[in-house]
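Note that one protein chain of the assembly has been removed; the remaining protein chains are unaltered in position.
As written, the chains take the letters A and B, and residue 1 is the first residue of each chain.
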Amino acid sequence: MKRRDLLAGLAGLPLTALLPRIALAAGGGGTVTAVAATETPVLLAFVNTSSTIWSAKTTEGLLEFDHDLTPRPLLAAEWDVAEDGLTYTFRLRQGVKWHDGNDFTADDVTFSLETMKRLHPRNRSTFAHITAFEAPDPHTVILRLEKPTPFLLTALSSGESPIVPKHLYAEDADPLTHPNNTAPIGTGPYVFKEWVRGSHLIFDRNPNYWDADLPRVDRLVVRFITDAAARTIAFETGDVDIGVRTPVPFRDLEGLEDLEHIVLEPQGYTYSPPNITIVEANLRDPILSDLRVRQAIAHSIDREALAKIVFYGRATPSASAVVPYHKDFHLADPSPYALDLGAAKALLAEAGHPDGVTLTLDYTSEDQRLVGEFLRASLSRAGIALELRGQDMGTLIARIYGDQAYQLHLASISNLFDPQVGVQRLYWSKNIIKGVAFSNGTGYQNPEVDALLEAAATSTDRAARIEAWHEVQRIVARDVPNFPLVAPTWLTIANTRIEGHTSGAEGAYDGSLRRLAVRA
Amino acid sequence: MTVIDHPLRARPKRRPLRDPFLLLPLLVLLAVAVMAISAPWLFPGDPLDMVAMPYLWPLDDPAFPLGTDSLGRDLTAGLFHGARATLLVGISSAALCLGFGTLIGAAAGYLGGRTDLILMRVTEIFQTMPTMLLVIVLLAISDPSLTLIVVAIGLASWPMVARLARAEFITLRHRDFVLAARALGYGPFRIVFIEILPNALPTLIVATSVLIANGILIESAVSFLNLGDANTVTWGSLIGAGRTQIRTEWYLSAIPGIAIILTVLAVNFLGDRLTRILNPRLRA
Partner (left out) sequence: MIRRAALHAIPTMVGVVIVSFLMLHLMPGDAVDALAGISGGASAETVAAMRSAYGLDDPLGVQLARYAAGVFTLDFGHSISYGAPVFDVIVDRLPATLLLAATAFTIALVIGVAAGWAMAVFADRWQDRTLSAGVLFLYSAPSFWVGLMAIVVFSAKLNLFPLGGAETIGADLTGWALVADRLHHLILPASALAAFFVAIYARLTRAAMLEVLHQDFIRTARAKGLHPLRLQFRHGLRNALIPVVTMAGLHFGNLVGGAVVVETVFNWPGLGRLTMGALASRDISVLLGILLMTSVVVIAANILIDWLVARLDPRVSA
């Protein structure tokens, strides 16, 4: 706590004491242009988690994280977690102001966390065990839990649990349609300026940011470029400076890598590691309910070839849905059903399909289509004919999770900061909920797996949690309700004229970019 | 679309096959038809299967004369199989339009009065909504398949035929031979289909060429936007698939695009010539 105390102290110092440091850090200035393929529905991830990417730039959370997920102070200057994991105490940073000039207080924090417990798609369950949100004084917040939640602290990032200004939300305001969603007011380093839909976003430097040294750029522009090839060219010509999560076709990375003015930054993806590309089987389907058919499919998948051909080698094959980026939790064992077309055909024949089977593979989005086409070509060699069915997200979700009328589903599942939040939903039988997207869509039920998951969810012993998760991965690898394939490599592409974009686990995607600067 | 005749253009020769503007488009269309028919024999495998090294350029490997794409799929096979889908969509959507549009137009033109008013109002509704938007929305309603694309194009493009047919029927229903048929006590069914329709045919046949060309163009745009059926190769889907590599492997988008242009060009040339042969009224 020593370092935190020091920081907390600094935050409380009068501004004049910091002046020499301002002089040192100032200069910089300039405009940084980021690129994004698509537009998020809103700009705030408060109750809409599809809108994380720009949220933290204006609206901060209590904590930020080192590359190894060690928490660092942000709006919380220091904190304490009781031994039993049931009480969390946060001392808030003082002198923080909202973009509209109001003071940031503990009431804002309790309001935000309570609202998210009601409406945030994930924090509904992450905060489920919190029974009380207390603000004993304007700079202290206490959370009381009925059961431990080992990943609670990690969930308090800017992207996952943004703190919004309570005074803007009237008693009866609906957070789902609140104007603050599209023109957010936060405590963050950048102030929202304009959003021209379909074109661009502009954020300006927050001149009253609580860290007087920061931010160091005057303006952050976001351009929406839907065409992938055009994004590559924009990097080449220097029209854009930064893009996250490999914003160009994998094909183009080699060319970009050779350019003097471009860096490919692999760091900054420990908070939200790359999604797992996965095929899920509907276990309610008469053909796929037969384990032998699923084993046959597993025997005909060549993950290395997929990574090499479709992702140009920029993907990590993974037979587990817990991606290798979760170093401790990931089980590196290969699939028990290795690539073997003979075995696949034999299993199919044994299951009563000597002439092969025809299965439908549902997917959405253009990137998935190529994976689907690769799978169709590979599986056809084992006598499994895949019919691809592309659709928009709404149709897909209605089909897979609503009607549960599908056979195979090609998905990209985010792991998030803890497998309990990202991966558990795929295998926990209580997550078989009709109509809820990206839950347990296969209908997989295994009491042994349920018990292991539930124990890990409330355990404060990290080693025990890791062991439980390894066991879960061994069991589901045998049962094959789904076929994890690869985790595509996520890279931040940046122009060398900027720096400070990747300063922790959250990187430029989940992070606030508050240390971003144009090189002198 | 509109068909505009060139009244002063040289008359078609007496032996049409000597006319290069008739012969050349016929040859192109014949070639496309041969490609479509021969595809399953010349390229028996799935045109979407990975058969070779990715990104072979045209002429790099004699086995794959037009090269391969990012997954190592044979572009030549894709082009041949794509010809099937392209022709199929072009012809069937035109047939659908023609059938439905003529029916509506004939009813409106022949019956006149309130029927005419109502039918033309409905036509107007569909004509007001931009065709491409209408097709996109219709495709979003259900799973993409070639049939759905045909139906969507048909539904979005019939108003043009209905208006043409209506105009023809209005002109023709007061002609002597119709009045004579009516005097002879023929039923309306016989008058419409046996007496009037054959006389309206030249106009409708010329419209067909426009409909086919249009159907092919809309289908290619829809597939390009990735709204098509992922299990069928069409020329539009080939262009769309090559789009991300447009700067490096531009042949992936250029070649199928040229195929579309040649085919549509041939259909249009043919339509132009047919206008002159079939529609003597328009001749100078």
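One rule holds in what follows: a contact is a pair of C-beta atoms (placed from the backbone, for glycine too) under 8 Å apart; a residue touches a chain by one contact, two chains touch by 3 or more.
Every value quoted in this text rests on a predicted model; they were computed, and no experiment measured them.
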item: Touch partners, limited to displayed chains, of the chain removed from view; value: A, B
item: Given A:141, A:221 or A:319, the one touching the chain that is not displayed; value: A:221
item: Which residue of B:75, B:164, B:260 or B:274 touches the chain not shown here; value: B:260
item: Footprint left on chain B by the chain that the document does not show; value: 1-2, 4-10, 121-122, 124-134, 136-138, 140-142, 213, 217, 220-221, 224-225, 236, 239, 243, 246-247, 250, 253-254, 257, 260-261, 264-265, 267-269, 272
item: Interface with the undisplayed chain - residues on chain A; value: 31, 33, 38-39, 41-42, 48-50, 119, 121-122, 124-125, 174, 176-177, 181-182, 196-200, 202, 219, 221, 223-227, 230, 233-234, 392-399, 402, 414, 416, 425, 433-439
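By definition in this document, only the chains that are shown with their structure count from here on.
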item: Distance between the centres, which are taken as Cα means, of chain B and chain A, whole angstrom; value: 46
item: Chain B residues within the chain A interface of the complex; value: 46, 48-50, 54, 70-72, 140, 143-144, 226, 230-231, 243-248
item: Residues of chain A touching chain B in the complex; value: 227-229, 232-233, 249, 251, 309-310, 366, 369-370, 372-374, 376-377, 380, 387-392
